[in-house]
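To start, the structure under review is shown below, and the notes come after it.
Of the protein chains in this complex, all but one are displayed in their positions.
By letter and in written order, the chains are A and B; residue numbering begins at 1 in each of them.
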Amino acid sequence: MAHDSLPFIFLDAFLINNLVLALFLGLCPFMGVSSKLKTAIPMGAAVMFVMLVASTCAYGINALLVRFDIEYLRLISYIAVIASAVQLVEMTVKKFSPTLFRMLGIFLPLITTNCAILGMALFQTFRDYSFSQSITYSVGSGAGFSLALILMAGMREKLDLADVPGISSGAAAAFMLAGLLSLAFMGFAGLGG
Amino acid sequence: MSATSSKDKPMTATTFTEGLWKENPVFVMLLGLCPALAVSNTAVNALAMGVASTFVLLGSSLLISLLRNLIPKQVRIASYIIIIATFVTAVDYIIHALSLELYNALGAFIQLIVVNCAILGRAEAYASKHKVGHALVNGFGMGLGFTLALVLVGGVREILGFGTLFGVSLFGAQFQPWAVFILPPGGFFVLSFWLVVFAAVRRNRERKEAAHGA
Partner (left out) sequence: MSEMSTPSAATPPAMPSPLRLITTLGLIAMLSGFTIVLIYQVTLEPIARNHREALERAVFEVLPGAVSRANFTVIDQELIRLSDEELAAADLFAGFDEDGNLIGVALEAASRGYAGEIRVLFGYAPDREKIIGFTVLQSSETPGLGDKIETDPRFLANFEALDVRLDETGEALANPIQPVPEGAKTQPWEIDGITGATVSAVAVARALRESTETWVPLIFAHQDELAEESE
(Lines give C-alpha, C1' and ligand atoms only; values in the text may rest on other atoms or scores of the structure.)
Protein backbone atom coordinates (compact mmCIF):
# COMPACT_ATOMS: atom_id res chain seq x y z
CA MET A 1 0.00 0.00 0.00
CA ALA A 2 1.35 3.42 -0.88
CA HIS A 3 1.98 5.46 2.23
CA ASP A 4 -0.28 8.30 1.12
CA SER A 5 -3.25 6.15 0.04
CA LEU A 6 -6.45 6.66 2.00
CA PRO A 7 -6.73 3.13 3.45
CA PHE A 8 -3.16 3.32 4.68
CA ILE A 9 -3.64 6.73 6.28
CA PHE A 10 -6.61 5.32 8.13
CA LEU A 11 -4.71 2.23 9.31
CA ASP A 12 -1.75 4.35 10.29
CA ALA A 13 -3.82 6.65 12.50
CA PHE A 14 -6.06 3.85 13.80
CA LEU A 15 -3.47 1.21 14.74
CA ILE A 16 0.15 1.72 13.73
CA ASN A 17 0.70 5.19 15.08
CA ASN A 18 -2.22 5.17 17.48
CA LEU A 19 -2.44 8.66 18.97
CA VAL A 20 -2.72 7.50 22.54
CA LEU A 21 -0.56 4.41 22.67
CA ALA A 22 2.23 5.35 20.26
CA LEU A 23 2.28 9.16 20.32
CA PHE A 24 1.12 9.77 23.90
CA LEU A 25 -1.54 12.25 22.87
CA GLY A 26 -4.75 12.73 24.80
CA LEU A 27 -3.54 10.98 27.93
CA CYS A 28 -5.48 13.17 30.35
CA PRO A 29 -8.94 12.19 29.12
CA PHE A 30 -7.61 8.70 28.41
CA MET A 31 -6.74 8.21 32.07
CA GLY A 32 -9.68 10.25 33.32
CA VAL A 33 -12.57 8.59 31.49
CA SER A 34 -11.31 5.08 30.93
CA SER A 35 -12.33 3.66 34.27
CA LYS A 36 -15.84 2.77 33.11
CA LEU A 37 -16.97 1.38 29.77
CA LYS A 38 -20.21 3.34 30.09
CA THR A 39 -18.44 6.70 29.85
CA ALA A 40 -15.65 5.56 27.53
CA ILE A 41 -17.93 4.98 24.56
CA PRO A 42 -19.71 8.36 24.49
CA MET A 43 -16.41 10.12 25.20
CA GLY A 44 -14.86 8.36 22.22
CA ALA A 45 -17.78 9.41 20.05
CA ALA A 46 -17.52 13.03 21.19
CA VAL A 47 -13.79 13.13 20.48
CA MET A 48 -14.34 11.60 17.05
CA PHE A 49 -16.89 14.25 16.18
CA VAL A 50 -14.73 17.12 17.43
CA MET A 51 -11.80 15.71 15.48
CA LEU A 52 -13.79 15.61 12.28
CA VAL A 53 -14.93 19.21 12.72
CA ALA A 54 -11.47 20.37 13.79
CA SER A 55 -9.78 18.63 10.89
CA THR A 56 -12.12 20.18 8.34
CA CYS A 57 -11.69 23.65 9.81
CA ALA A 58 -7.95 23.25 10.23
CA TYR A 59 -7.60 22.33 6.58
CA GLY A 60 -9.50 25.41 5.49
CA ILE A 61 -7.68 27.71 7.88
CA ASN A 62 -4.29 26.42 6.87
CA ALA A 63 -5.12 27.01 3.22
CA LEU A 64 -6.04 30.59 4.09
CA LEU A 65 -2.94 31.13 6.21
CA VAL A 66 -0.67 29.81 3.47
CA ARG A 67 -2.49 31.91 0.89
CA PHE A 68 -1.77 35.10 2.89
CA ASP A 69 1.64 33.92 4.06
CA ILE A 70 0.83 34.21 7.76
CA GLU A 71 1.51 30.65 8.92
CA TYR A 72 2.84 31.94 12.23
CA LEU A 73 -0.75 32.46 13.37
CA ARG A 74 -1.50 28.77 12.84
CA LEU A 75 -1.35 27.64 16.45
CA ILE A 76 -3.62 30.40 17.73
CA SER A 77 -6.22 29.90 15.02
CA TYR A 78 -6.25 26.12 15.45
CA ILE A 79 -6.77 26.31 19.18
CA ALA A 80 -9.57 28.84 18.70
CA VAL A 81 -11.32 26.58 16.21
CA ILE A 82 -11.02 23.55 18.46
CA ALA A 83 -12.36 25.48 21.43
CA SER A 84 -15.39 26.54 19.39
CA ALA A 85 -15.98 23.02 18.08
CA VAL A 86 -15.93 21.70 21.63
CA GLN A 87 -18.39 24.36 22.69
CA LEU A 88 -20.65 23.26 19.85
CA VAL A 89 -20.53 19.63 20.92
CA GLU A 90 -21.15 20.62 24.51
CA MET A 91 -24.28 22.59 23.62
CA THR A 92 -25.56 19.82 21.36
CA VAL A 93 -25.09 17.14 23.97
CA LYS A 94 -26.64 19.30 26.66
CA LYS A 95 -29.71 19.94 24.52
CA PHE A 96 -30.31 16.41 23.28
CA SER A 97 -29.10 14.23 26.13
CA PRO A 98 -28.89 15.84 29.56
CA THR A 99 -28.11 12.44 31.12
CA LEU A 100 -25.09 11.99 28.92
CA PHE A 101 -24.08 15.56 29.62
CA ARG A 102 -24.06 14.91 33.35
CA MET A 103 -22.13 11.69 32.86
CA LEU A 104 -19.35 13.30 30.85
CA GLY A 105 -19.37 16.22 33.25
CA ILE A 106 -16.08 18.01 33.53
CA PHE A 107 -14.50 16.06 30.68
CA LEU A 108 -16.47 17.71 27.89
CA PRO A 109 -14.88 21.16 28.25
CA LEU A 110 -11.59 19.38 28.82
CA ILE A 111 -11.65 18.11 25.24
CA THR A 112 -10.38 21.59 24.38
CA THR A 113 -7.14 20.82 26.14
CA ASN A 114 -7.07 17.32 24.68
CA CYS A 115 -3.75 17.29 22.92
CA ALA A 116 -4.94 14.49 20.65
CA ILE A 117 -7.14 16.93 18.77
CA LEU A 118 -4.63 19.73 18.37
CA GLY A 119 -1.95 17.12 17.67
CA MET A 120 -4.03 15.57 14.93
CA ALA A 121 -4.66 18.98 13.34
CA LEU A 122 -0.95 19.85 13.48
CA PHE A 123 0.20 16.49 12.11
CA GLN A 124 -2.16 16.66 9.17
CA THR A 125 -0.69 20.08 8.36
CA PHE A 126 2.93 18.99 8.76
CA ARG A 127 2.33 16.01 6.50
CA ASP A 128 0.75 18.19 3.78
CA TYR A 129 -2.36 16.05 3.57
CA SER A 130 -4.97 16.88 0.96
CA PHE A 131 -8.57 17.45 2.03
CA SER A 132 -9.70 13.84 1.61
CA GLN A 133 -6.51 12.64 3.30
CA SER A 134 -7.09 15.01 6.22
CA ILE A 135 -10.63 13.78 6.71
CA THR A 136 -9.49 10.15 6.56
CA TYR A 137 -6.72 10.90 9.02
CA SER A 138 -9.10 12.56 11.46
CA VAL A 139 -11.58 9.68 11.30
CA GLY A 140 -8.76 7.19 11.80
CA SER A 141 -7.36 9.17 14.72
CA GLY A 142 -10.77 9.46 16.36
CA ALA A 143 -11.42 5.77 15.89
CA GLY A 144 -7.97 4.98 17.26
CA PHE A 145 -8.59 7.13 20.31
CA SER A 146 -11.94 5.44 20.92
CA LEU A 147 -10.41 2.00 20.45
CA ALA A 148 -7.68 2.69 22.99
CA LEU A 149 -10.21 4.18 25.40
CA ILE A 150 -12.59 1.25 25.15
CA LEU A 151 -9.86 -1.40 25.42
CA MET A 152 -8.45 0.38 28.43
CA ALA A 153 -11.86 0.77 30.09
CA GLY A 154 -12.56 -2.92 29.63
CA MET A 155 -9.27 -3.82 31.25
CA ARG A 156 -9.62 -1.37 34.11
CA GLU A 157 -13.06 -2.69 34.99
CA LYS A 158 -11.45 -6.10 35.44
CA LEU A 159 -8.56 -4.56 37.33
CA ASP A 160 -10.96 -3.18 39.92
CA LEU A 161 -11.74 -6.73 40.98
CA ALA A 162 -8.09 -7.77 41.12
CA ASP A 163 -5.96 -7.70 44.22
CA VAL A 164 -3.32 -5.07 43.47
CA PRO A 165 -0.72 -4.06 46.08
CA GLY A 166 -2.10 -0.88 47.64
CA ILE A 167 0.93 1.16 46.78
CA SER A 168 0.63 0.62 43.04
CA SER A 169 -3.16 0.75 42.76
CA GLY A 170 -4.85 3.51 40.80
CA ALA A 171 -2.79 5.52 38.37
CA ALA A 172 0.39 3.42 38.59
CA ALA A 173 -1.41 0.21 37.73
CA ALA A 174 -3.33 1.98 34.96
CA PHE A 175 -0.10 3.19 33.39
CA MET A 176 1.41 -0.26 33.59
CA LEU A 177 -1.67 -1.53 31.74
CA ALA A 178 -1.33 1.23 29.17
CA GLY A 179 2.30 0.21 28.69
CA LEU A 180 1.30 -3.38 28.00
CA LEU A 181 -1.38 -2.22 25.61
CA SER A 182 1.14 0.01 23.88
CA LEU A 183 3.55 -2.91 23.64
CA ALA A 184 0.81 -4.92 21.96
CA PHE A 185 0.11 -2.09 19.53
CA MET A 186 3.76 -2.02 18.51
CA GLY A 187 3.03 -5.29 16.76
CA PHE A 188 1.04 -3.29 14.22
CA ALA A 189 4.16 -1.50 12.99
CA GLY A 190 5.02 -2.64 9.51
CA LEU A 191 1.36 -3.40 8.80
CA GLY A 192 0.28 -2.63 5.26
CA GLY A 193 3.85 -2.12 4.11
CA MET B 1 10.84 36.32 51.18
CA SER B 2 9.82 39.75 49.90
CA ALA B 3 7.47 42.10 51.67
CA THR B 4 3.84 41.40 50.92
CA SER B 5 0.73 43.48 51.35
CA SER B 6 -1.59 42.67 54.19
CA LYS B 7 -4.37 41.74 51.79
CA ASP B 8 -2.54 38.79 50.30
CA LYS B 9 -1.37 35.90 52.33
CA PRO B 10 2.36 36.31 52.90
CA MET B 11 4.52 34.40 50.53
CA THR B 12 5.83 31.30 52.20
CA ALA B 13 8.21 28.60 51.16
CA THR B 14 5.16 26.52 50.26
CA THR B 15 4.23 28.91 47.47
CA PHE B 16 7.37 27.76 45.76
CA THR B 17 7.81 24.18 46.92
CA GLU B 18 4.27 22.87 46.51
CA GLY B 19 4.88 22.50 42.79
CA LEU B 20 8.05 20.56 43.41
CA TRP B 21 6.69 17.88 45.62
CA LYS B 22 3.26 18.05 47.24
CA GLU B 23 1.46 19.09 44.07
CA ASN B 24 3.99 17.96 41.51
CA PRO B 25 2.08 18.36 38.24
CA VAL B 26 3.17 15.03 36.74
CA PHE B 27 3.62 12.63 39.64
CA VAL B 28 0.85 13.84 41.93
CA MET B 29 -1.71 15.70 39.86
CA LEU B 30 -1.21 13.63 36.68
CA LEU B 31 -1.28 16.72 34.48
CA GLY B 32 0.82 17.42 31.42
CA LEU B 33 1.39 13.75 30.84
CA CYS B 34 1.53 13.92 27.06
CA PRO B 35 4.81 15.84 26.83
CA ALA B 36 6.10 14.07 29.93
CA LEU B 37 6.05 10.80 28.02
CA ALA B 38 6.31 11.78 24.38
CA VAL B 39 9.63 13.62 24.43
CA SER B 40 11.22 12.03 27.47
CA ASN B 41 13.21 9.35 25.66
CA THR B 42 16.45 11.13 26.51
CA ALA B 43 17.33 13.37 29.44
CA VAL B 44 18.35 16.22 27.13
CA ASN B 45 15.01 16.27 25.31
CA ALA B 46 13.20 16.06 28.63
CA LEU B 47 15.20 18.97 30.00
CA ALA B 48 14.57 21.10 26.91
CA MET B 49 10.85 20.38 27.07
CA GLY B 50 10.83 21.20 30.77
CA VAL B 51 12.62 24.51 30.25
CA ALA B 52 10.33 25.47 27.37
CA SER B 53 7.24 24.67 29.45
CA THR B 54 8.61 26.57 32.43
CA PHE B 55 9.18 29.60 30.23
CA VAL B 56 5.60 29.47 28.97
CA LEU B 57 4.32 28.93 32.49
CA LEU B 58 6.25 31.92 33.84
CA GLY B 59 5.28 34.21 30.96
CA SER B 60 1.61 33.32 31.08
CA SER B 61 1.49 33.50 34.89
CA LEU B 62 2.98 36.98 34.79
CA LEU B 63 0.59 38.27 32.17
CA ILE B 64 -2.52 36.60 33.52
CA SER B 65 -1.77 37.78 37.04
CA LEU B 66 -1.24 41.34 35.76
CA LEU B 67 -4.49 41.30 33.80
CA ARG B 68 -6.50 39.36 36.36
CA ASN B 69 -8.74 42.31 37.27
CA LEU B 70 -9.26 43.43 33.69
CA ILE B 71 -10.40 40.18 32.11
CA PRO B 72 -14.14 39.57 32.54
CA LYS B 73 -14.95 36.17 33.93
CA GLN B 74 -16.91 35.03 30.89
CA VAL B 75 -14.02 35.23 28.49
CA ARG B 76 -11.23 34.27 30.86
CA ILE B 77 -10.53 30.79 29.48
CA ALA B 78 -10.39 32.11 25.93
CA SER B 79 -8.05 34.90 27.02
CA TYR B 80 -5.79 32.50 28.90
CA ILE B 81 -5.55 30.21 25.89
CA ILE B 82 -4.66 33.11 23.60
CA ILE B 83 -1.97 34.29 26.01
CA ILE B 84 -0.54 30.80 26.43
CA ALA B 85 -0.64 30.17 22.68
CA THR B 86 1.31 33.39 22.10
CA PHE B 87 4.09 32.32 24.42
CA VAL B 88 4.15 28.84 22.92
CA THR B 89 4.45 30.20 19.39
CA ALA B 90 7.32 32.38 20.60
CA VAL B 91 9.09 29.40 22.20
CA ASP B 92 8.54 27.38 19.05
CA TYR B 93 10.29 29.97 16.90
CA ILE B 94 13.06 30.58 19.42
CA ILE B 95 13.95 26.89 19.68
CA HIS B 96 13.80 26.61 15.91
CA ALA B 97 16.27 29.49 15.68
CA LEU B 98 18.57 28.14 18.39
CA SER B 99 18.96 24.53 17.37
CA LEU B 100 17.47 22.67 14.43
CA GLU B 101 18.44 19.36 15.98
CA LEU B 102 16.53 20.05 19.18
CA TYR B 103 13.61 21.40 17.18
CA ASN B 104 13.42 18.19 15.15
CA ALA B 105 13.71 16.03 18.27
CA LEU B 106 10.83 17.80 20.03
CA GLY B 107 8.78 17.97 16.84
CA ALA B 108 5.17 19.03 17.11
CA PHE B 109 5.33 18.66 20.88
CA ILE B 110 6.56 22.21 21.40
CA GLN B 111 3.32 23.49 19.91
CA LEU B 112 1.41 21.03 22.02
CA ILE B 113 2.57 22.84 25.16
CA VAL B 114 -0.54 24.95 24.48
CA VAL B 115 -2.76 22.10 25.59
CA ASN B 116 -0.60 21.12 28.54
CA CYS B 117 -3.29 21.02 31.19
CA ALA B 118 -0.74 21.85 33.88
CA ILE B 119 -0.29 25.33 32.42
CA LEU B 120 -3.93 26.18 31.87
CA GLY B 121 -4.63 24.66 35.27
CA ARG B 122 -2.11 26.99 36.93
CA ALA B 123 -3.56 29.99 35.11
CA GLU B 124 -7.06 29.19 36.26
CA ALA B 125 -6.31 28.00 39.77
CA TYR B 126 -3.49 30.28 40.83
CA ALA B 127 -2.31 33.10 38.55
CA SER B 128 -5.80 34.52 38.08
CA LYS B 129 -6.30 34.84 41.83
CA HIS B 130 -2.92 35.98 43.13
CA LYS B 131 -0.54 38.91 42.95
CA VAL B 132 2.22 38.98 40.37
CA GLY B 133 4.99 38.03 42.79
CA HIS B 134 3.13 35.03 44.14
CA ALA B 135 2.07 33.90 40.69
CA LEU B 136 5.63 34.06 39.38
CA VAL B 137 7.16 32.19 42.31
CA ASN B 138 4.44 29.56 42.26
CA GLY B 139 4.68 29.22 38.48
CA PHE B 140 8.43 28.82 38.73
CA GLY B 141 8.03 26.11 41.35
CA MET B 142 5.51 24.28 39.19
CA GLY B 143 7.72 24.60 36.15
CA LEU B 144 10.68 23.29 38.10
CA GLY B 145 8.58 20.39 39.41
CA PHE B 146 7.47 19.61 35.87
CA THR B 147 11.04 19.75 34.59
CA LEU B 148 12.21 17.56 37.45
CA ALA B 149 9.56 14.96 36.67
CA LEU B 150 10.45 15.00 32.98
CA VAL B 151 14.16 14.60 33.63
CA LEU B 152 13.51 11.76 36.08
CA VAL B 153 11.44 9.91 33.49
CA GLY B 154 13.81 10.81 30.65
CA GLY B 155 16.90 9.93 32.64
CA VAL B 156 15.72 6.41 33.46
CA ARG B 157 14.62 5.84 29.88
CA GLU B 158 17.94 7.05 28.50
CA ILE B 159 20.03 5.03 30.96
CA LEU B 160 18.19 1.80 30.19
CA GLY B 161 17.44 2.44 26.53
CA PHE B 162 20.74 3.91 25.33
CA GLY B 163 23.11 3.18 28.22
CA THR B 164 23.88 6.89 28.45
CA LEU B 165 22.87 9.87 30.58
CA PHE B 166 22.86 13.33 28.97
CA GLY B 167 24.75 11.67 26.12
CA VAL B 168 27.58 10.40 28.37
CA SER B 169 28.12 6.67 28.09
CA LEU B 170 27.71 4.94 31.45
CA PHE B 171 28.28 1.26 30.95
CA GLY B 172 30.85 1.01 28.19
CA ALA B 173 30.52 -0.61 24.81
CA GLN B 174 29.46 -4.09 25.90
CA PHE B 175 26.16 -2.79 27.32
CA GLN B 176 23.18 -4.16 25.44
CA PRO B 177 20.54 -1.38 25.53
CA TRP B 178 16.90 -2.20 26.27
CA ALA B 179 15.38 -0.55 23.25
CA VAL B 180 11.88 -0.95 24.67
CA PHE B 181 12.52 1.89 27.09
CA ILE B 182 12.99 4.40 24.28
CA LEU B 183 9.84 3.13 22.62
CA PRO B 184 6.35 4.21 23.73
CA PRO B 185 5.69 1.29 26.12
CA GLY B 186 8.85 2.14 28.04
CA GLY B 187 7.49 5.61 28.71
CA PHE B 188 4.39 4.16 30.35
CA PHE B 189 6.44 1.67 32.37
CA VAL B 190 8.91 4.24 33.69
CA LEU B 191 6.15 6.68 34.63
CA SER B 192 4.33 3.87 36.41
CA PHE B 193 7.55 3.03 38.27
CA TRP B 194 8.00 6.62 39.46
CA LEU B 195 4.36 6.81 40.55
CA VAL B 196 4.94 3.77 42.74
CA VAL B 197 8.12 5.30 44.16
CA PHE B 198 6.33 8.55 44.98
CA ALA B 199 3.42 6.69 46.53
CA ALA B 200 5.80 4.62 48.65
CA VAL B 201 7.67 7.68 49.92
CA ARG B 202 4.43 9.48 50.69
CA ARG B 203 3.02 6.51 52.56
CA ASN B 204 6.20 6.12 54.56
CA ARG B 205 6.10 9.74 55.61
CA GLU B 206 2.44 9.56 56.57
CA ARG B 207 3.14 6.50 58.69
CA LYS B 208 5.95 8.28 60.49
CA GLU B 209 3.79 11.32 61.12
CA ALA B 210 1.03 9.11 62.45
CA ALA B 211 3.50 7.36 64.74
CA HIS B 212 4.72 10.71 66.03
CA GLY B 213 1.20 11.90 66.63
CA ALA B 214 0.39 8.81 68.67
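Everything that follows uses one rule, which is that contacts are C-beta pairs under 8 Å (C-beta built on N, C-alpha and C of every residue); 3 or more make two chains touch, one makes a residue touch a chain.
Note that this is a predicted model, so its numbers are computed, not measured.
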Interface partners of the hidden chain - shown chains only, full complex considered: A, B
Residue, one of B:L20, B:I71 or B:V197, that touches the chain absent here: B:I71
Contact partner of the left-out chain, one of A:L6, A:I41 or A:I76: A:I76
Residues from chain A at the interface with the omitted partner, ascending: 3, 16-17, 72-73, 76, 94, 102, 105-106, 109, 189-190, 193
Residues of chain B (touch criterion as defined above) contacting the omitted chain: 41, 67, 70-75, 78-79, 82-83, 85-86, 89-90, 93-94, 96-100, 104, 161-162, 177, 179, 182-183
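Operating definition for what follows: only the chains that are shown with their structure count from here on.
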Footprint of chain A on chain B - complex, ascending: 30-31, 33-34, 37-38, 77-78, 81-82, 85-86, 88-89, 92-93, 108, 111-112, 114-117, 120, 180, 183-189, 191-192, 195-196, 199-200, 203
Chain A residues touching chain B - in the complex, by the definition given at the top: 21-28, 31, 72, 75-76, 79-80, 83, 110, 112-115, 118-119, 122-123, 126, 167-168, 171-173, 175-176, 178-180, 182-183, 186
